[in-house]
Each structure stands twice: as C-alpha cells, then as structure tokens.
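With one protein chain held back, the other chains of the complex are shown just where they sit.
== subunit A ==
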C-alpha cells in the first residue's frame, strides 16, 4: 500500500525532510561557541521523507554502505523506523536494546545470573553458534500473576 507522503516538498530546504547521516561519519566536535547546534552537511548524506501512514521515514535518496544492513523493506522501498532515524548517535548512543553473550557450552543458571549482574539492567541474550548456525535465546525472569 503506497500512501502519499505528507509534507513532501521538492525544496531542498524543507523542514519536513529528514537528513540521515552516514553511519561511517565521525561526530566531529563543533568549534562553534554559540548555543545553537551546529548543522553539518555531509557529502554522503541520504534523504528521507516521513510517511505518516507507514509510521516510518521513507528513504528517498540512499547513500552510503549502511543501507546494506539498515532499514526495513516494504514493497520495494526502504523505510527507517523512528528509532533508527532519530535516536542513534555514535557519540551518545544511549542504552542498547540488549547485550549479547557468545556461548559454546550451555551456561549454567549461576553463570547466567552472573552475566546479568554485569549487564546492569540491560536485557541479555545468549548467542549459540554451531557449525555456521546462529541462535539467540533469552532467559528472562518473570512473575506469573496471581489470577482471580
């Protein structure tokens, strides 16, 4: 389903357009002394347009190698979720969605608990890699509700 992208303008300066930085760009320290954030343009910048119907940014101009592994494909178009669009900055990435522990043997419960303490509240996944096949498992503490 292809909805019309609202607010799309041919003007390069339109506020509705989203500029996606290439993942390989370095975050340079701005030398500006002003309080305004310094906007820097990149040669390899991509261009996206927010698609209200999809709830994602549609990537109109795709530059840089990061699109090999980033984005969500729908009907031949690449979209970027709001998390991918706005939240990730290399200089201040925030908490990861989860941490991954690569394991060959089955970790014991005590080992899992020790790993969890090191994760400081971030979800942990155990990754098992054998003969080229990869599986991810979560061992999550739960509390079954008391039913009526």
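Everything below uses one rule, namely that a residue touches a chain if its C-beta (ideal position, glycine included) is under 8 Å from a C-beta of that chain, and two chains touch if they have at least 3 such contacts; residues count from 1.
One rule holds in what follows: contacts and distances are computed from a predicted model.
S.K.: One chain isn't displayed here; going by UniProt, is it "Protein PBN1", "Protein misato", "Rab3 GTPase-activating protein catalytic subunit" or "tRNA-intron lyase"?
M.R.: "tRNA-intron lyase"
S.K.: Among A:75, A:92 or A:138, which residue is in contact with the omitted chain in the full complex?
M.R.: Of the candidates A:75, A:92 or A:138, A:138 is in touch with the missing chain.
S.K.: Given the contact definition stated above, which residue among A:60, A:99, A:115 or A:128 touches the chain not shown here?
M.R.: Only one of A:60, A:99, A:115 or A:128 touches the chain omitted from view, namely A:128.
S.K.: Hey, which subunit A residues sit against the chain that's not shown?
M.R.: Listed in rising order, the touching residues are 52-56, 72, 81-83, 105-106, 109, 125, 128, 130, 135-148.
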